[in-house]
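All protein chains of the complex are present and in place, except for one that has been dropped.
Then we have chain A:
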Amino acid sequence: MRINDLVLGLVMALLGAITVWASQDFNTLPRQSFGAGSFPILVGSLLIFLGLLLALRSFQQHRVLFSWQGQISLSHTLACLVAVVVAVAGYALLTPILGFPLVEPVMLTLLIGWLSKGRWSLALIIAIVSTILIWIVFAQLLHVPLALGILEEVVY
């Protein structure tokens, strides 16, 4: 997924400008001209300079703004990207409500089943076994409070 360096350079320069702007009001140390804003302003200024340099370099090369290279289709790559985002977002949003033991097997089954092109029974078995193993390692041995969600009332 090639994004033109002109776009990336301008985004970086903009990020640098926001950093400099957001750091203006940070206090300096007593009797000093330096403070919490000095370093962010320096980093932001460098980001503006180097971002503009990147943009200028790319501007002279007259390349397309966006191009797709490689043998794998853009739609398939985007589908994989969306799958990962949905899986992580699903975990973050649903686990506190439904609980790790319910969300994880579903997420893993769907992901493995989709990626293995329909081997759903294999996906289900692996999902259940790995959820149990992760639960034992993290929740039981390492005492990470993986959420039980609605199962909390059932367990306790």
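The rule we apply is simple: contacts are C-beta pairs under 8 Å (C-beta built on N, C-alpha and C of every residue); 3 or more make two chains touch, one makes a residue touch a chain; residues count from 1.
In this section, contacts and distances are computed from a predicted model.
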Protein name as given in UniProt for the chain not displayed, "Sarcosine oxidase subunit gamma", "Cell shape-determining protein MreC", "TctA family transporter" or "Succinate dehydrogenase cytochrome b556 subunit": "TctA family transporter"
Full-complex contact with the absent chain, from A:L14, A:L115 or A:I150: A:L115
From A:L14, A:L65, A:V85 or A:I136, residue that would touch the chain that is not displayed: A:V85
Hidden partner interface residues of chain A, rising order: 1-3, 5, 8, 12, 15-16, 19, 22-23, 26-27, 29, 31-40, 43, 46-47, 50-51, 53-54, 56-58, 60-62, 71-72, 76-77, 80-81, 83-85, 87-89, 91-92, 96, 104, 107-108, 111-112, 115-117, 119, 122, 126, 130, 134, 137-138, 142-146
